[in-house]
Structure formats: C-alpha cells, structure tokens
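Omission of a single protein chain aside, the complex is shown with its protein chains in their original locations.
Let's turn to subunit A:
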Amino acid sequence: MHNKEPNKNTNNEENTSQVTDKVLPEPEDARAIANILKAVGVESFDTRVVAQLVEFVYKYIGEVLELSKTFAQYAQREDIKQEDVKLAISSLLSKSFTQPPSRDVLLQLCRERNAVPLPAVETYVGIQLPPKEFQLTTRNYQLKRKTTTESLASQELSETTGNTSVGESSSQRNQVEFSTMDTSE
C-alpha cells in the first residue's frame, strides 16, 4: 500500500462495473467478486481487476481442491471432507502466501543479532565495499589455462601460420577492480 499519486480523481466512469452491467450480463462469480471488493471498502475499480481476481480465485480453489482430493485418497476415503480442505489450505499457505514471521520470532531474531557488538571502523577511508566476491563488478567468468603440451602445439602452430593470438590471453586480461573508493581525490 505504498501508492504515491496526487489527489486527482482518476475514476473513469466508463470502466466501473455498473455501466458494463447494462451492456452485457455479468457472470455470477464476477458479481460476487465485485460485491466483496465493495464490502472491503474499495469503491471504484477497473473491470480488469474483477477479471483477474476471478481467475485467481478459480486457480486457487482448483489447487486447494486437488490437494484435498489427494489427502482424502490417502485416507482411503471417496469424498472430500472438511479436514482435508483445511489441511490443504494450510499446506498451500506457506508455499504461496508467505507472511513475515510472527512478532515473537522477530524479537528473538533481534535479540540474537543485537547481542553481537558492532565492529570497529577503519579511519580515513571513503565508502568501503565488501570483499571482491560480494561485489557485483567482479569477474564472473574464469579463463581456462592451457596445458603445456597444448601450449607447445599452439606455439608451433602460431610460428607456422603467423597467428599470434591463439592461447595467449594473460596480457589482454582486463582487470577491473574496485575494492576501495578513495574520495580524497
């Protein structure tokens, strides 16, 4: 809910569901979703929102029912019972709708982390960056080193063909390193 927009009225009258009602008959599910939105307090919404929500509801319920059927079969039952559905919902919850950990867990984490004293700071330096392997500008490729026989063979080859660029790459290596940025330029 971090929506920053100016207080203009962006309500497009043509797009509200009330108008489309008169034009086309609406499926029952779409009407139900529109009612839910209004009950929660959303007064104006695009018709595409309703369509997306209907799709989402179908998909979610389909997943839940499939999983609960699996649970019912595991319990050697033909019909799906309420417990199957409950179990299915709770197992899907951690997979699809993750929430931040509960307050007690968070406070415990904080206590553990805050017990470590802060490390000292080196002086006179500008912004310090972490070790090379954690920077995004590190070389993320490795150059393959040729073995001695290969290099001898390539040397012969280069002598005969005059091609000097085979194999020899150390001189052309471009080293890009940014470990410390000194701002006292």
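Here is the rule we use: a contact is a pair of C-beta atoms (placed from the backbone, for glycine too) under 8 Å apart; a residue touches a chain by one contact, two chains touch by 3 or more; residues count from 1.
Here is the rule we use: contacts and distances are computed from a predicted model.
Enquirer: With one chain of the assembly withheld, which option in "TFIID subunit TAF5 NTD2 domain-containing protein", "tRNA (adenine(58)-N(1))-methyltransferase non-catalytic subunit TRM6", "Protein YIPF3" or "Glutathione S-transferase kappa" matches that chain's UniProt protein name?
Expert: "TFIID subunit TAF5 NTD2 domain-containing protein"
Enquirer: Which parts of subunit A are in contact with the chain that was left out?
Expert: 1-2, 4-8, 39-41, 98, 100-101, 103, 106-107, 109-110, 113-114, 116-130, 134-137, 178, 181, 183-184
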